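Before I ask anything, let me first share the structure, which is written out below as structure tokens.
One protein chain omitted, others in place.
Coming up: chain A.
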Amino acid sequence: MAQPKTEPAEHKNKNQATNTPDTAVLNGAEILINTLKDVNVDTIFGYPGGAVLPIYDSLFDEHDINHVLIRHEQAGAHAADGYARATGKAGVVLVTSGPGGTNTVTGIATAAMDSIPMVVFTGQVPTDMIGNDAFQEADIVGITRPITKHNYLVKDVSNLEQVIREAFHVATSGRPGPVLVDLPKDMIKSEAHYSGLKKVSIPSYKPTREGHSTQVSKAAQMLSNAKKPLIYAGGGVILGEAWEELTAMAERLNIPVTTTLMGLGGFPESKPQSLGMLGMHGTYYANMATTECDVLLAAGARFDDRVTGRLDGFSPHSKKIHIDIDPSNIGKNVPVEVPIVGDVKNVLSAIDQQASKPDTTDWWNTIEDWKKNHPLKVPKSEGLIKPQRMIERISEVTNGEAIVVTDVGQHQMWAAQHYTFNHPRSFLSSGGLGTMGYGFPAAMGAAFGCPDRPIVCITGDGGFQMTAYELATAVEYEVPVKIAIMNNECLGMVRQWQELFYNKRYSHSILKKGNPDFVKLAESYGAVGYRASNDEEMDDILEKAMKINDRPVVMDFRVEARENCYPMVPSGAALNEMVEGPE
């Protein structure tokens, strides 16, 4: 994959500031770039415009930071998000003022809901014009206040460096999240002292990292005495890099583990303790275990409504332990007996040190029965490809080693169910906001962060069309993302709900008539396009696609449109009232 590069500079690099001693006086744009390098930013997803031209002028000669020219700012934010999820580092976005900023809103909200570290730089009109409805002015700080962890409007260039350092500190520490920094044009043009000062301290911001020792002991005691324990692991296990601690504890104590959508990959699904995903489209055995367990340890999970189903039917017999770095997540939806505020990684290993192995023989017998009698089903294909089979095949071809990035809908749930995830940071999906259009740009972002890993974007014909224009970026930078379109010519999950709950009235959910020829679409951008309508063709194009390493590949998989995603907990039902699907 080609790393993005600006044209080699003919003239002398005027941004000599890069390695200048601490006493340098620089303009705001140079301070920004120097500080970004200081905090180890190597990639920026951006789009130029009037308000940020001084920054782009400085970027012209910059070789340590790769600037990726995305084609739409929403995709830029999703790409930064994908980069962050795949690498664990903050994703960085740079856009112009007004519409550039507002276009990032969906991407910022997506990152906020899933606690993804991201720093967004927006241009702003000069300070003396703020509030005058100047050209391309938008109150982006106001607009993004509810969807950022924190945001800043820089009003004094001498604060710029401090603000940028704080922004990265806030975005990546505690419960991570997006931070926006609004940069008025005069702030990036005027000069200030650049200190290179590395230390950041915000007196009002001190996340609790160590779990309270009494609570930890209580939790360990409860687990040791449990007859039917269960670990319910969420995205916090991945964000908090706690997968090794989780795996060690679950194996040593032989406790079953179910993960949320965001937690997929946080516990290897090849391990016997894995029950797969729980919740609305979770496995039968995960949901039954959640309902029947006597001690439920929630680790970095937030009892989201897609997980719990009807709250009064959620795990009614269990005592609950909840580990979360964000105290406001604890007790928000479900009352818990043992709340533990802290880093999942620290707390899990502390509990593991104190807990002894509970007797779970009977519990495992019950679970094995559920597993045997209610497995996930992959129906046989009759002509068109079965969606479940498509995912299973991708899992086989990539040997479970790919970074899988999905859009939102049926394909997302099937990918969660049928791909075998054994590694963290390998399933990237908009869990909280459920953003269609997320998949492809996020996959591209992941590719920039992890150029050596195979990246598969599993998307739908609906979701892909929301950000398909990014094929231009992927072609320009030779990003070899494999885009697998589960093409059922409709908004599959909407159609499924209309079939089940709206008397088969498929109101505005059928895309058939307007869909493009995805092969030609890909080719027109200079990407590779393939189509498969049956299992044989599927195997053939998957094999060909995996060999292509210098451009994106679009695979149009024609799947059975009437297939519905099961098992399913209808909304408003309890987890154990799940529907396993027609026989």
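Heads up, the rule we're going with is that a contact is a pair of C-beta atoms (placed from the backbone, for glycine too) under 8 Å apart; a residue touches a chain by one contact, two chains touch by 3 or more; residues count from 1.
Just so it is clear, contacts and distances are computed from a predicted model.
Visitor: Assuming one chain is omitted from the figure, identify its UniProt name from "Nitrite reductase large subunit NirB", "ABC transporter permease", "Acetolactate synthase small subunit" or "DNA-binding transcriptional ArsR family regulator".
Guide: "Acetolactate synthase small subunit"
Visitor: Which of these touches the unseen chain: A:50, A:327, A:516 or A:570?
Guide: Looking across A:50, A:327, A:516 or A:570, the contact with the absent chain belongs to A:327.
Visitor: Which residue from A:59, A:153 or A:264 sits in contact with the chain not drawn here?
Guide: Answer from the full complex: A:153 touches the omitted chain.
Visitor: If the hidden chain were put back, which of A:29, A:108 or A:170 would touch it?
Guide: Answer from the full complex: A:170 touches the omitted chain.
Visitor: If I consider the whole complex, including the chain that's not displayed, which of A:204, A:373 or A:503 touches that chain?
Guide: Residue touching the absent chain, from the options given: A:204.
Visitor: Just checking the interface: what residues of chain A touch the absent partner chain?
Guide: Spelled out for chain A, the touching residues are 141-142, 145-146, 149-153, 170, 202-205, 326-328, 330-332.
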